[in-house]
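Read the structure below first, then the notes.
One protein chain omitted, others in place.
Then we have subunit A:
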Amino acid sequence: MHRAAARIAADPPPGVIETVPTFRSLLVHYDPRIAGAESIQAALGSCDLGDTATAAPARIWVLPVLYGGEAGPDLADTATTLGLPPEEVVALHSGGLYRVYVQGFLPGFAYLGDLDPRLDLPRLSTPRVRVPPGSVAIAQRMTGVYPIESPGGWRLLGNTPVRFFDAAREPPTLFAPGDGVQFRPVMADEHAAIRAAVARGAYEPECRDGEAAR
């Protein structure tokens, strides 16, 4: 989907405004004053996607996370429900290398997968009215970070002080499609120090070369 979106963005047929790639579909927004759906579908039908093998991520973001406690109010319940010690839940979550599949829902919210099958749980039956920004959460086989305060039904395991969306930047999101993401457990004092640095504008998120990491 991202390959298709990139191809269309590089050479958009007349009338195409923008596309929204998701897990298994691509939404094409078009201006009916310029072209009809039929001609756009015909133009996109001949879009050559080339080699569709999945490439390794070019870069991997390493996000500091304070797990449990007030930062991750669902960690204890999640561990109990799964029949695992909380430390094991943290180890499984922070042990994974995730990919940015889709961005959406909120500006800068990234659907990261795949989560270890041992952490697969449905969303909360009653969503929270307010999830704090920076909340690191899981739902089914996905994990993600709420970039701004929002309602939400994912299970909150921890918190990262990293900012994911800045409307004053172009592009405004930290992540690009296909980026790699890892989570690094930190203690409360390091979390607080990074949060203060972020507030000062003095924190650059850690980013590793994906090729070197393999």
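By our rule, a contact is a pair of C-beta atoms (placed from the backbone, for glycine too) under 8 Å apart; a residue touches a chain by one contact, two chains touch by 3 or more; residues count from 1.
Convention: contacts and distances are computed from a predicted model.
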Among "Ion-translocating oxidoreductase complex subunit C", "Cytochrome c-type biogenesis protein CcsB", "Beta sliding clamp" or "Biotin-dependent carboxyltransferase family protein", the omitted chain is listed in UniProt as "Biotin-dependent carboxyltransferase family protein"
Pick from A:Thr78, A:Gln103, A:Thr143 or A:Thr160: which residue touches the chain that isn't shown? A:Gln103
Sole residue of A:Pro117, A:Pro171 or A:Gly201 that reaches the chain not shown, by the stated touch rule: A:Pro171
Option from A:His29, A:Arg118 or A:Arg184 whose C-beta touches the chain left out: A:His29
Absent chain, residues of subunit A that touch it: 5, 17-27, 29, 32-33, 36-38, 102-109, 111, 148, 150, 165, 167-168, 170-173, 177
